[in-house]
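With one protein chain held back, the other chains of the complex are shown just where they sit.
Chain lettering (A and B) follows the sequence in which the chains are written, and residue indices restart at 1 in each chain.
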Amino acid sequence: MKNKVALTGNEAVAQAMRQINPDVVAAYPITPSTEVVQMFSSFVANGKVDTEFVTVESEHSAMSATMGASAAGARAMTCTSSQGLAYMFEVVYIAASMRLPIVFPVANRALSGPINIHCDHSDAMGIKQAGVIQLFSENAQEAYDNMIQAIRIAEHPDVQLPVSVNYDGFITSHALDVLEILDDETVKNFIGVYKPREALLNVNEPVSMGSFDMYDYYFEHKYQQVAAMEAAKRVIEEVGKEYAKISGRNYGLVDAYKLDDADMAVVVMNSAAGSSKGVCDELRAKGLKVGVLKPRAFRPFPHEAIADALKGVKAVAVLDRAETFSTLGGPMFADVRNSLYDLKNDIKVVNYVYGLGGRDLRLEDVEQIYSDLDDIIKTGKVDNFVRYLGLRE
Amino acid sequence: MTPSDKNLSQCCSSKCISPDMNWKELTKAGNIYTPGNASTYETGDWRTIRPVWDEERCIHCLICWRYCPDASIISTGGKFDSFDYKHCKGCGICANVCPAHAIEMISEDEIEKQKEAQKDEE
Partner (left out) sequence: MSEKVLEIRWHGRGGQGAKTAALMLAETVAQMGKYVQGFPEYGPERMGAPILAFNRISDEPIHIHSNVINPDIVIVLDATLLGEKVTAGVPEDGIYIVNTTKTPQEVRKKLNIKGGKIFTVDANQISLDTIGRVIPNTPLMGAFVKATGLMPYDEFIKNVKGELEKKFKTKPEVIAGNIKAIERAYQEVKGE
(Lines give C-alpha, C1' and ligand atoms only; values in the text may rest on other atoms or scores of the structure.)
Protein backbone atom coordinates (compact mmCIF):
# COMPACT_ATOMS: atom_id res chain seq x y z
CA MET A 1 0.00 0.00 0.00
CA LYS A 2 2.68 2.46 1.03
CA ASN A 3 5.37 3.51 -1.34
CA LYS A 4 8.59 5.11 -0.13
CA VAL A 5 9.94 7.53 -2.70
CA ALA A 6 12.46 10.34 -3.00
CA LEU A 7 10.75 13.49 -4.27
CA THR A 8 11.12 17.23 -3.97
CA GLY A 9 8.35 19.08 -2.14
CA ASN A 10 6.97 20.37 -5.42
CA GLU A 11 6.99 16.88 -6.91
CA ALA A 12 5.21 15.52 -3.85
CA VAL A 13 2.53 18.23 -4.10
CA ALA A 14 2.13 17.64 -7.85
CA GLN A 15 1.72 13.91 -7.19
CA ALA A 16 -0.95 14.67 -4.60
CA MET A 17 -2.76 16.82 -7.16
CA ARG A 18 -2.52 14.03 -9.72
CA GLN A 19 -4.07 11.61 -7.25
CA ILE A 20 -6.76 14.10 -6.28
CA ASN A 21 -7.53 14.45 -9.99
CA PRO A 22 -9.46 17.72 -9.69
CA ASP A 23 -12.04 18.74 -12.29
CA VAL A 24 -10.45 22.11 -12.95
CA VAL A 25 -7.04 23.66 -12.32
CA ALA A 26 -6.40 27.28 -13.27
CA ALA A 27 -2.93 28.49 -12.46
CA TYR A 28 -0.17 30.85 -13.40
CA PRO A 29 3.44 29.89 -12.74
CA ILE A 30 5.60 31.66 -10.18
CA THR A 31 8.84 30.72 -8.44
CA PRO A 32 9.13 28.58 -6.33
CA SER A 33 5.81 26.82 -7.03
CA THR A 34 6.20 26.85 -10.83
CA GLU A 35 7.14 23.17 -10.97
CA VAL A 36 3.84 22.12 -9.43
CA VAL A 37 1.90 23.80 -12.22
CA GLN A 38 4.38 22.62 -14.84
CA MET A 39 4.29 18.99 -13.70
CA PHE A 40 0.54 19.04 -13.33
CA SER A 41 0.09 20.43 -16.84
CA SER A 42 2.15 17.50 -18.13
CA PHE A 43 -0.19 15.12 -16.29
CA VAL A 44 -3.04 16.82 -18.12
CA ALA A 45 -1.25 16.62 -21.47
CA ASN A 46 -0.40 12.96 -20.94
CA GLY A 47 -3.91 12.01 -19.93
CA LYS A 48 -2.92 11.05 -16.37
CA VAL A 49 -5.75 13.20 -15.01
CA ASP A 50 -9.20 14.23 -16.25
CA THR A 51 -8.64 17.84 -15.33
CA GLU A 52 -9.61 20.84 -17.42
CA PHE A 53 -6.47 22.95 -17.20
CA VAL A 54 -7.06 26.67 -17.68
CA THR A 55 -4.03 28.72 -18.65
CA VAL A 56 -4.72 32.20 -17.35
CA GLU A 57 -2.83 35.45 -17.71
CA SER A 58 -2.38 36.22 -14.01
CA GLU A 59 -2.92 34.92 -10.50
CA HIS A 60 -5.88 37.24 -10.09
CA SER A 61 -7.45 35.41 -13.00
CA ALA A 62 -6.22 32.06 -11.72
CA MET A 63 -8.15 32.37 -8.49
CA SER A 64 -11.10 33.96 -10.29
CA ALA A 65 -11.33 31.06 -12.75
CA THR A 66 -10.86 28.54 -9.94
CA MET A 67 -13.63 30.26 -8.01
CA GLY A 68 -15.94 30.22 -11.03
CA ALA A 69 -15.27 26.54 -11.56
CA SER A 70 -15.83 25.78 -7.89
CA ALA A 71 -19.10 27.73 -7.84
CA ALA A 72 -20.16 25.85 -10.96
CA GLY A 73 -19.77 22.62 -9.00
CA ALA A 74 -16.25 21.47 -9.90
CA ARG A 75 -13.50 20.32 -7.55
CA ALA A 76 -11.15 23.15 -8.47
CA MET A 77 -7.59 23.97 -7.47
CA THR A 78 -4.87 26.49 -8.13
CA CYS A 79 -1.31 26.96 -6.87
CA THR A 80 0.93 29.96 -6.24
CA SER A 81 3.62 31.74 -4.22
CA SER A 82 4.53 35.21 -3.01
CA GLN A 83 3.56 37.99 -5.45
CA GLY A 84 1.12 35.58 -7.05
CA LEU A 85 -0.74 35.19 -3.77
CA ALA A 86 -0.57 38.94 -3.23
CA TYR A 87 -2.07 39.45 -6.67
CA MET A 88 -4.82 36.94 -5.80
CA PHE A 89 -5.51 38.70 -2.53
CA GLU A 90 -8.94 40.22 -3.21
CA VAL A 91 -10.23 37.09 -4.92
CA VAL A 92 -9.10 34.90 -2.01
CA TYR A 93 -11.43 36.89 0.26
CA ILE A 94 -14.30 36.35 -2.16
CA ALA A 95 -13.62 32.61 -2.50
CA ALA A 96 -13.70 32.37 1.28
CA SER A 97 -16.85 34.42 1.69
CA MET A 98 -18.59 32.39 -1.03
CA ARG A 99 -17.55 29.33 0.97
CA LEU A 100 -15.91 27.59 -1.95
CA PRO A 101 -13.84 24.53 -0.99
CA ILE A 102 -10.82 25.38 -3.13
CA VAL A 103 -7.55 23.71 -2.14
CA PHE A 104 -4.40 25.52 -3.21
CA PRO A 105 -0.79 24.83 -2.35
CA VAL A 106 1.44 27.80 -1.55
CA ALA A 107 5.22 27.38 -1.71
CA ASN A 108 6.09 30.15 0.73
CA ARG A 109 8.29 32.94 -0.56
CA ALA A 110 9.12 36.44 0.62
CA LEU A 111 7.10 39.34 -0.71
CA SER A 112 8.79 42.15 -2.58
CA GLY A 113 10.42 44.43 -1.95
CA PRO A 114 13.28 44.32 -2.05
CA ILE A 115 12.64 41.70 -4.68
CA ASN A 116 13.57 38.27 -3.40
CA ILE A 117 12.54 34.78 -4.48
CA HIS A 118 13.46 32.87 -1.34
CA CYS A 119 11.56 31.48 1.59
CA ASP A 120 9.70 33.35 4.24
CA HIS A 121 6.07 33.43 5.28
CA SER A 122 5.12 36.97 4.42
CA ASP A 123 2.96 35.75 1.51
CA ALA A 124 0.89 33.43 3.72
CA MET A 125 0.65 36.00 6.51
CA GLY A 126 -0.82 38.44 4.02
CA ILE A 127 -3.97 36.33 3.76
CA LYS A 128 -4.24 35.25 7.38
CA GLN A 129 -7.39 37.31 7.80
CA ALA A 130 -8.92 36.38 4.44
CA GLY A 131 -10.99 33.50 5.80
CA VAL A 132 -8.86 30.74 4.31
CA ILE A 133 -7.78 27.70 6.30
CA GLN A 134 -3.98 27.64 6.38
CA LEU A 135 -2.10 24.40 6.97
CA PHE A 136 1.69 24.43 7.29
CA SER A 137 4.02 21.59 6.37
CA GLU A 138 7.38 20.73 7.90
CA ASN A 139 8.64 18.72 4.93
CA ALA A 140 7.62 17.13 1.64
CA GLN A 141 5.81 14.33 3.47
CA GLU A 142 3.61 16.76 5.36
CA ALA A 143 3.00 18.86 2.26
CA TYR A 144 1.78 15.73 0.47
CA ASP A 145 -0.31 14.54 3.41
CA ASN A 146 -1.79 18.00 3.98
CA MET A 147 -2.86 18.22 0.34
CA ILE A 148 -4.87 15.00 0.55
CA GLN A 149 -6.44 15.93 3.88
CA ALA A 150 -7.15 19.48 2.72
CA ILE A 151 -9.69 18.21 0.21
CA ARG A 152 -11.70 16.52 2.96
CA ILE A 153 -11.40 19.50 5.29
CA ALA A 154 -12.41 22.05 2.65
CA GLU A 155 -15.40 20.05 1.42
CA HIS A 156 -16.73 19.08 4.85
CA PRO A 157 -20.33 20.33 5.15
CA ASP A 158 -19.56 22.17 8.39
CA VAL A 159 -16.54 23.91 6.89
CA GLN A 160 -16.81 24.70 3.16
CA LEU A 161 -13.84 27.04 3.08
CA PRO A 162 -10.75 27.31 0.89
CA VAL A 163 -7.67 25.57 2.28
CA SER A 164 -4.13 26.67 1.49
CA VAL A 165 -1.35 24.15 2.04
CA ASN A 166 1.85 25.99 2.87
CA TYR A 167 5.36 24.59 2.56
CA ASP A 168 8.67 26.41 2.51
CA GLY A 169 9.82 27.67 -0.86
CA PHE A 170 13.10 26.05 -1.99
CA ILE A 171 13.85 24.57 1.44
CA THR A 172 10.97 22.15 1.00
CA SER A 173 9.77 22.84 -2.54
CA HIS A 174 13.09 22.12 -4.26
CA ALA A 175 14.89 19.83 -1.83
CA LEU A 176 14.82 16.12 -2.40
CA ASP A 177 13.33 14.35 0.56
CA VAL A 178 12.21 10.80 1.27
CA LEU A 179 8.51 10.32 1.82
CA GLU A 180 5.76 7.76 1.59
CA ILE A 181 3.02 8.25 -0.91
CA LEU A 182 -0.25 6.39 -0.86
CA ASP A 183 -1.45 4.46 -3.86
CA ASP A 184 -3.86 6.21 -6.21
CA GLU A 185 -6.84 4.06 -5.23
CA THR A 186 -6.42 4.74 -1.50
CA VAL A 187 -6.34 8.49 -2.12
CA LYS A 188 -9.34 8.27 -4.44
CA ASN A 189 -11.34 6.43 -1.80
CA PHE A 190 -10.23 8.76 0.98
CA ILE A 191 -11.22 11.97 -0.77
CA GLY A 192 -14.35 10.47 -2.35
CA VAL A 193 -16.37 11.80 -5.24
CA TYR A 194 -17.09 15.50 -4.90
CA LYS A 195 -20.78 16.17 -4.51
CA PRO A 196 -21.26 19.92 -4.22
CA ARG A 197 -24.16 20.97 -2.05
CA GLU A 198 -25.08 23.61 -4.57
CA ALA A 199 -23.73 24.31 -8.02
CA LEU A 200 -24.36 27.00 -10.58
CA LEU A 201 -24.58 24.33 -13.28
CA ASN A 202 -27.26 22.38 -11.45
CA VAL A 203 -30.32 23.56 -13.40
CA ASN A 204 -32.68 21.51 -11.27
CA GLU A 205 -31.85 23.46 -8.14
CA PRO A 206 -30.94 26.93 -9.30
CA VAL A 207 -28.89 29.15 -7.03
CA SER A 208 -27.44 32.65 -7.07
CA MET A 209 -24.04 33.07 -5.43
CA GLY A 210 -22.01 36.10 -4.53
CA SER A 211 -24.95 38.45 -4.23
CA PHE A 212 -24.67 42.00 -2.97
CA ASP A 213 -24.93 42.23 0.80
CA MET A 214 -25.98 45.28 2.77
CA TYR A 215 -25.31 46.04 6.42
CA ASP A 216 -28.42 44.08 7.32
CA TYR A 217 -26.83 40.80 6.17
CA TYR A 218 -23.06 41.26 5.70
CA PHE A 219 -22.25 40.96 9.41
CA GLU A 220 -24.16 37.68 9.78
CA HIS A 221 -22.54 36.21 6.69
CA LYS A 222 -19.10 37.12 8.03
CA TYR A 223 -19.99 35.42 11.30
CA GLN A 224 -20.97 32.29 9.37
CA GLN A 225 -17.34 32.22 8.21
CA VAL A 226 -16.17 32.49 11.83
CA ALA A 227 -18.44 29.58 12.76
CA ALA A 228 -17.05 27.55 9.85
CA MET A 229 -13.50 28.26 11.05
CA GLU A 230 -14.46 27.16 14.54
CA ALA A 231 -15.91 23.94 13.10
CA ALA A 232 -12.77 23.50 11.02
CA LYS A 233 -10.73 22.91 14.19
CA ARG A 234 -12.82 19.85 14.95
CA VAL A 235 -12.87 18.71 11.33
CA ILE A 236 -9.08 19.05 10.91
CA GLU A 237 -8.63 16.70 13.86
CA GLU A 238 -11.28 14.26 12.66
CA VAL A 239 -9.82 14.10 9.16
CA GLY A 240 -6.34 13.73 10.67
CA LYS A 241 -7.46 10.69 12.67
CA GLU A 242 -9.05 9.12 9.64
CA TYR A 243 -5.93 9.82 7.60
CA ALA A 244 -3.81 8.09 10.23
CA LYS A 245 -5.72 4.89 9.47
CA ILE A 246 -4.66 4.85 5.84
CA SER A 247 -1.19 6.36 6.26
CA GLY A 248 0.02 5.49 9.74
CA ARG A 249 0.90 9.15 10.22
CA ASN A 250 -0.87 11.25 12.85
CA TYR A 251 -2.01 14.79 12.24
CA GLY A 252 -3.73 17.19 14.60
CA LEU A 253 -3.95 20.95 14.99
CA VAL A 254 -0.52 21.14 16.57
CA ASP A 255 2.51 18.88 16.85
CA ALA A 256 3.78 18.95 20.44
CA TYR A 257 7.34 17.60 20.47
CA LYS A 258 8.86 16.60 23.83
CA LEU A 259 6.75 19.18 25.65
CA ASP A 260 5.34 17.02 28.45
CA ASP A 261 7.94 17.96 31.06
CA ALA A 262 9.55 20.86 29.20
CA ASP A 263 10.57 24.14 30.83
CA MET A 264 11.36 25.83 27.54
CA ALA A 265 9.55 25.68 24.24
CA VAL A 266 10.08 26.98 20.75
CA VAL A 267 6.93 27.59 18.69
CA VAL A 268 7.68 27.43 14.99
CA MET A 269 6.06 26.41 11.71
CA ASN A 270 7.18 24.68 8.51
CA SER A 271 10.73 23.44 7.84
CA ALA A 272 12.29 25.37 10.72
CA ALA A 273 10.26 23.17 13.07
CA GLY A 274 12.29 20.20 11.84
CA SER A 275 15.59 21.95 12.50
CA SER A 276 14.32 22.99 15.94
CA LYS A 277 13.42 19.39 16.73
CA GLY A 278 16.95 18.37 15.79
CA VAL A 279 18.42 20.88 18.23
CA CYS A 280 15.83 19.90 20.83
CA ASP A 281 17.03 16.27 20.61
CA GLU A 282 20.64 17.32 21.16
CA LEU A 283 19.79 19.47 24.16
CA ARG A 284 17.57 16.74 25.60
CA ALA A 285 20.56 14.40 25.37
CA LYS A 286 22.40 16.91 27.56
CA GLY A 287 19.55 16.81 30.08
CA LEU A 288 17.87 20.09 29.23
CA LYS A 289 14.09 20.14 29.43
CA VAL A 290 13.27 21.58 26.04
CA GLY A 291 10.50 21.05 23.53
CA VAL A 292 9.08 22.26 20.24
CA LEU A 293 5.51 23.20 19.40
CA LYS A 294 4.62 23.24 15.75
CA PRO A 295 1.21 24.64 14.86
CA ARG A 296 0.00 22.72 11.81
CA ALA A 297 -3.06 24.89 11.40
CA PHE A 298 -2.39 28.62 11.56
CA ARG A 299 -5.91 29.58 10.47
CA PRO A 300 -8.02 28.61 12.33
CA PHE A 301 -5.56 29.38 15.11
CA PRO A 302 -5.59 26.43 17.55
CA HIS A 303 -5.32 28.62 20.65
CA GLU A 304 -6.88 26.02 22.97
CA ALA A 305 -4.42 23.34 21.89
CA ILE A 306 -1.52 25.79 22.14
CA ALA A 307 -2.45 26.94 25.64
CA ASP A 308 -2.82 23.32 26.65
CA ALA A 309 0.54 22.28 25.18
CA LEU A 310 2.40 25.21 26.73
CA LYS A 311 0.66 25.47 30.10
CA GLY A 312 3.55 23.80 31.95
CA VAL A 313 6.49 25.65 30.43
CA LYS A 314 8.27 28.62 31.96
CA ALA A 315 9.53 30.36 28.86
CA VAL A 316 8.46 30.29 25.22
CA ALA A 317 10.15 31.60 22.09
CA VAL A 318 7.84 32.18 19.13
CA LEU A 319 9.64 32.11 15.79
CA ASP A 320 8.09 34.20 13.05
CA ARG A 321 9.31 34.06 9.46
CA ALA A 322 7.44 37.28 8.67
CA GLU A 323 7.31 40.82 9.94
CA THR A 324 4.18 42.81 10.72
CA PHE A 325 5.76 46.25 11.19
CA SER A 326 3.56 46.71 14.22
CA THR A 327 6.80 47.11 16.20
CA LEU A 328 5.29 44.45 18.43
CA GLY A 329 6.77 41.41 16.72
CA GLY A 330 5.62 38.88 14.16
CA PRO A 331 2.11 37.60 13.43
CA MET A 332 2.31 34.28 15.28
CA PHE A 333 3.85 35.94 18.34
CA ALA A 334 0.74 38.06 18.81
CA ASP A 335 -1.51 35.01 18.54
CA VAL A 336 0.55 32.76 20.81
CA ARG A 337 1.00 35.38 23.49
CA ASN A 338 -2.71 36.12 23.32
CA SER A 339 -3.48 32.39 23.69
CA LEU A 340 -1.39 32.16 26.85
CA TYR A 341 -2.69 35.33 28.50
CA ASP A 342 -5.62 33.75 30.33
CA LEU A 343 -3.51 30.97 31.81
CA LYS A 344 -2.12 33.60 34.22
CA ASN A 345 0.93 31.36 34.57
CA ASP A 346 3.45 34.13 34.09
CA ILE A 347 4.94 32.32 31.12
CA LYS A 348 7.63 34.51 29.59
CA VAL A 349 7.03 34.79 25.86
CA VAL A 350 9.60 36.22 23.50
CA ASN A 351 9.57 36.62 19.77
CA TYR A 352 12.29 35.87 17.24
CA VAL A 353 11.80 37.10 13.72
CA TYR A 354 14.06 34.87 11.63
CA GLY A 355 14.95 33.72 8.14
CA LEU A 356 13.46 36.61 6.18
CA GLY A 357 14.13 36.44 2.46
CA GLY A 358 15.41 32.88 2.78
CA ARG A 359 18.21 33.44 5.30
CA ASP A 360 19.21 30.01 6.59
CA LEU A 361 18.13 29.13 10.11
CA ARG A 362 21.30 27.61 11.52
CA LEU A 363 21.30 25.09 14.31
CA GLU A 364 23.46 27.44 16.39
CA ASP A 365 20.68 30.01 16.06
CA VAL A 366 18.17 27.61 17.60
CA GLU A 367 20.68 26.68 20.31
CA GLN A 368 21.06 30.40 21.05
CA ILE A 369 17.31 30.73 21.44
CA TYR A 370 17.15 27.92 24.00
CA SER A 371 20.11 29.45 25.79
CA ASP A 372 18.30 32.83 25.87
CA LEU A 373 15.21 31.13 27.29
CA ASP A 374 17.36 29.50 29.94
CA ASP A 375 18.67 32.95 30.94
CA ILE A 376 15.14 34.31 31.09
CA ILE A 377 14.06 31.52 33.42
CA LYS A 378 17.13 32.00 35.63
CA THR A 379 16.86 35.77 35.90
CA GLY A 380 13.09 36.10 35.55
CA LYS A 381 13.73 39.08 33.32
CA VAL A 382 12.89 39.81 29.69
CA ASP A 383 14.72 42.86 28.42
CA ASN A 384 13.59 42.86 24.86
CA PHE A 385 10.78 40.58 23.84
CA VAL A 386 11.00 41.12 20.08
CA ARG A 387 14.32 39.92 18.71
CA TYR A 388 15.74 39.62 15.23
CA LEU A 389 17.63 36.37 14.90
CA GLY A 390 20.96 36.71 13.10
CA LEU A 391 20.33 40.33 12.15
CA ARG A 392 23.59 42.24 11.71
CA GLU A 393 23.35 44.98 14.31
CA MET B 1 -29.91 21.02 9.64
CA THR B 2 -27.49 23.49 8.12
CA PRO B 3 -28.66 26.92 6.98
CA SER B 4 -28.50 25.86 3.38
CA ASP B 5 -30.65 22.78 4.00
CA LYS B 6 -33.13 25.00 5.75
CA ASN B 7 -33.17 27.34 2.87
CA LEU B 8 -33.61 24.55 0.36
CA SER B 9 -36.65 23.28 2.21
CA GLN B 10 -38.14 26.74 2.51
CA CYS B 11 -37.09 28.23 -0.74
CA CYS B 12 -40.44 27.83 -2.37
CA SER B 13 -42.06 30.23 0.04
CA SER B 14 -42.02 33.82 -1.09
CA LYS B 15 -39.37 34.96 1.42
CA CYS B 16 -36.16 32.98 1.94
CA ILE B 17 -34.40 35.53 4.00
CA SER B 18 -35.27 38.56 6.02
CA PRO B 19 -33.30 40.96 8.17
CA ASP B 20 -34.79 39.53 11.38
CA MET B 21 -33.12 36.14 10.81
CA ASN B 22 -29.94 35.32 12.74
CA TRP B 23 -26.70 34.02 11.22
CA LYS B 24 -27.74 30.41 11.65
CA GLU B 25 -31.05 30.92 9.92
CA LEU B 26 -29.66 32.82 6.96
CA THR B 27 -28.53 30.89 3.92
CA LYS B 28 -24.85 30.02 3.63
CA ALA B 29 -22.84 32.91 2.18
CA GLY B 30 -26.05 34.69 1.26
CA ASN B 31 -26.79 32.17 -1.46
CA ILE B 32 -30.20 32.61 -3.05
CA TYR B 33 -32.05 29.44 -3.91
CA THR B 34 -35.25 30.92 -5.37
CA PRO B 35 -35.17 31.81 -9.04
CA GLY B 36 -37.17 34.80 -10.20
CA ASN B 37 -37.46 36.15 -6.69
CA ALA B 38 -37.34 39.79 -7.84
CA SER B 39 -41.16 39.71 -7.81
CA THR B 40 -41.06 39.40 -4.01
CA TYR B 41 -39.30 42.72 -3.84
CA GLU B 42 -42.06 45.29 -4.17
CA THR B 43 -40.68 48.44 -5.71
CA GLY B 44 -44.08 50.14 -6.00
CA ASP B 45 -43.40 52.20 -2.89
CA TRP B 46 -40.56 53.99 -4.65
CA ARG B 47 -43.17 55.79 -6.78
CA THR B 48 -44.08 59.47 -6.43
CA ILE B 49 -46.11 59.72 -9.62
CA ARG B 50 -48.30 56.98 -11.06
CA PRO B 51 -49.55 56.18 -14.54
CA VAL B 52 -53.32 56.42 -14.97
CA TRP B 53 -55.06 54.81 -17.93
CA ASP B 54 -57.61 56.52 -20.16
CA GLU B 55 -59.63 53.62 -21.53
CA GLU B 56 -61.35 55.71 -24.19
CA ARG B 57 -58.14 56.95 -25.78
CA CYS B 58 -56.23 53.60 -25.60
CA ILE B 59 -55.76 51.88 -28.96
CA HIS B 60 -54.21 48.72 -27.38
CA CYS B 61 -51.03 48.98 -29.42
CA LEU B 62 -49.10 47.71 -26.32
CA ILE B 63 -46.11 49.94 -27.00
CA CYS B 64 -46.20 50.72 -23.25
CA TRP B 65 -45.98 46.98 -22.48
CA ARG B 66 -42.84 46.70 -24.57
CA TYR B 67 -41.15 49.77 -23.11
CA CYS B 68 -41.92 49.25 -19.40
CA PRO B 69 -38.56 48.45 -17.68
CA ASP B 70 -40.28 46.83 -14.72
CA ALA B 71 -42.73 44.56 -16.56
CA SER B 72 -45.51 46.44 -14.81
CA ILE B 73 -47.94 46.68 -17.71
CA ILE B 74 -50.32 43.75 -17.51
CA SER B 75 -51.97 42.69 -20.73
CA THR B 76 -54.57 40.01 -21.34
CA GLY B 77 -55.66 38.64 -24.67
CA GLY B 78 -53.42 41.07 -26.55
CA LYS B 79 -55.05 44.08 -24.92
CA PHE B 80 -54.00 46.52 -22.22
CA ASP B 81 -55.40 45.33 -18.93
CA SER B 82 -53.90 47.24 -15.99
CA PHE B 83 -50.77 48.52 -14.22
CA ASP B 84 -48.91 46.43 -11.65
CA TYR B 85 -48.73 49.13 -8.98
CA LYS B 86 -46.86 46.78 -6.60
CA HIS B 87 -43.83 47.02 -8.84
CA CYS B 88 -44.33 50.14 -11.00
CA LYS B 89 -41.74 52.73 -9.95
CA GLY B 90 -43.50 55.57 -11.73
CA CYS B 91 -40.79 56.32 -14.26
CA GLY B 92 -43.28 57.62 -16.81
CA ILE B 93 -41.81 55.91 -19.85
CA CYS B 94 -45.20 54.39 -20.73
CA ALA B 95 -46.86 57.79 -20.74
CA ASN B 96 -44.05 59.20 -22.84
CA VAL B 97 -44.18 56.55 -25.54
CA CYS B 98 -47.99 56.26 -25.76
CA PRO B 99 -49.01 57.47 -29.29
CA ALA B 100 -52.63 57.97 -28.21
CA HIS B 101 -51.86 60.00 -25.05
CA ALA B 102 -53.88 57.45 -23.10
CA ILE B 103 -51.57 57.38 -20.06
CA GLU B 104 -51.30 60.33 -17.73
CA MET B 105 -48.80 60.63 -14.87
CA ILE B 106 -50.50 61.90 -11.73
CA SER B 107 -48.74 62.61 -8.47
CA GLU B 108 -49.37 60.15 -5.65
CA ASP B 109 -50.33 63.13 -3.47
CA GLU B 110 -53.11 63.96 -5.87
CA ILE B 111 -54.26 60.33 -5.93
CA GLU B 112 -54.34 60.31 -2.12
CA LYS B 113 -56.40 63.49 -2.03
CA GLN B 114 -58.85 62.03 -4.54
CA LYS B 115 -59.14 58.83 -2.45
CA GLU B 116 -59.82 60.77 0.72
CA ALA B 117 -62.35 62.95 -1.04
CA GLN B 118 -64.13 59.78 -2.18
CA LYS B 119 -64.12 58.44 1.39
CA ASP B 120 -65.62 61.68 2.69
CA GLU B 121 -68.40 61.48 0.12
CA GLU B 122 -69.19 57.96 1.23
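Observations
Definition applied: a residue touches a chain if its C-beta (ideal position, glycine included) is under 8 Å from a C-beta of that chain, and two chains touch if they have at least 3 such contacts.
The structure presented is a predicted model; accordingly, all values stated were derived computationally and were not measured.
Shown chains touched by the hidden one, complex as a whole: A. Of the candidate positions A:12, A:259 or A:272, contact with the hidden chain is made by A:272.
Among A:168, A:198, A:220 or A:323, only A:168 touches the chain left out of the display. Only one residue from A:155, A:177 or A:323 touches the chain missing from this view: A:177. When the full complex is taken into account, the listed residue touching the unshown chain is A:139, out of A:15, A:97, A:139 or A:166. The chain omitted from view is touched by exactly one of A:75, A:99, A:118 or A:289, namely A:118.
One chain of the complex is left out; on chain A, the residues touching it are 4-6, 8, 117-118, 138-139, 168, 170-172, 174-178, 271-272, 274-275, 277-278, 281-282, 358, 360-363.
Everything below uses one rule, namely that only the chains that are shown with their structure count from here on.
Centroid to centroid, with C-alpha atoms defining each point, chain A and chain B lie 51 Å apart. The touching residues of chain B, counted against chain A in their complex, run 2-4, 8, 17, 19, 21-23, 26, 28-33, 35. Contact residues of chain A toward chain B in the complex are 97-99, 157-158, 160, 197-198, 205-211, 213, 216-217, 220-221, 223-224, 227.
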